[in-house]
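Removed: one protein chain of the complex. Kept in place: all other protein chains.
Here is chain A:
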Amino acid sequence: MAYAYLFKYIIIGDTGVGKSCLLLQFTDKRFQPVHDLTIGVEFGARMITIDGKQIKLQIWDTAGQESFRSITRSYYRGAAGALLVYDITRRDTFNHLTTWLEDARQHSNSNMVIMLIGNKSDLESRREVKKEEGEAFAREHGLIFMETSAKTASNVEEAFINTAKEIYEKIQEGVFDINNEANGIKIGPQHPTTNSTLPSSQGGQHAGGGCC
């Protein structure tokens, strides 16, 4: 299908926090309580609309176990967005966030948008990590934050779409070099490249661009 932009995402976080379930809820709108675990990496895609433009999200879902860390690392390069997921019912998955974040920052391009996600918000009675703690961590490290439930679908759409909005804004601001695919952004096939050099705000301004 035609799209204006393609964004690459990566989903990371400890094993069992619900990465694959978030992806399945987002791409297929369903929850699978029992499922095989992810070995290596899996893949999903979906089209969304932002600012009237079709955007294709290409999402790489990774294995959380330490053994697979070196494989996961090879996916940071070429990702425009990352969903860093922990489980609000397991304190240790929250404690490991620093390691994940260091890994992500070290191996990704510096503009990668990171969304922190506290998943399993439907399990309020078993909560071990307060929402405020997630918010504080996100603030401290400059991340966007949301609590989601892959089971009830609460905030799942928003988590993926808000990340895309942030990336889209960065493109508009000219932060991303969209011609470099290593940034995890691709311009759609039908999308004339001239568009990207003509942000709307600059249209009709004086001779700065030096056109012929």
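Everything that follows uses one rule, which is that a residue touches a chain if its C-beta (ideal position, glycine included) is under 8 Å from a C-beta of that chain, and two chains touch if they have at least 3 such contacts; residues count from 1.
Simple rule for what comes next: contacts and distances are computed from a predicted model.
*Asks:* Could you check which of "TBC1 domain member 9B", "NADH-ubiquinone oxidoreductase chain 6", "Proteasome assembly chaperone 1" or "E3 ubiquitin ligase complex SCF subunit" matches the UniProt name for the chain that's left out?
*Replies:* When "TBC1 domain member 9B", "NADH-ubiquinone oxidoreductase chain 6", "Proteasome assembly chaperone 1" or "E3 ubiquitin ligase complex SCF subunit" are compared with UniProt, the left-out chain turns out to be "TBC1 domain member 9B".
*Asks:* Using the touch definition from the top, which of A:His35, A:Lys53 or A:Arg126 touches the missing chain?
*Replies:* A:His35
*Asks:* Return the single residue from A:Met47, A:Ile71, A:Ala136 or A:Val175 that touches the missing chain.
*Replies:* Going through A:Met47, A:Ile71, A:Ala136 or A:Val175 one by one, A:Ile71 is the residue touching the chain not shown.
*Asks:* What residues on chain A make contact with the chain left out of this view?
*Replies:* 6, 15-16, 34-37, 39-43, 45, 58, 63, 65-71, 74, 186, 189
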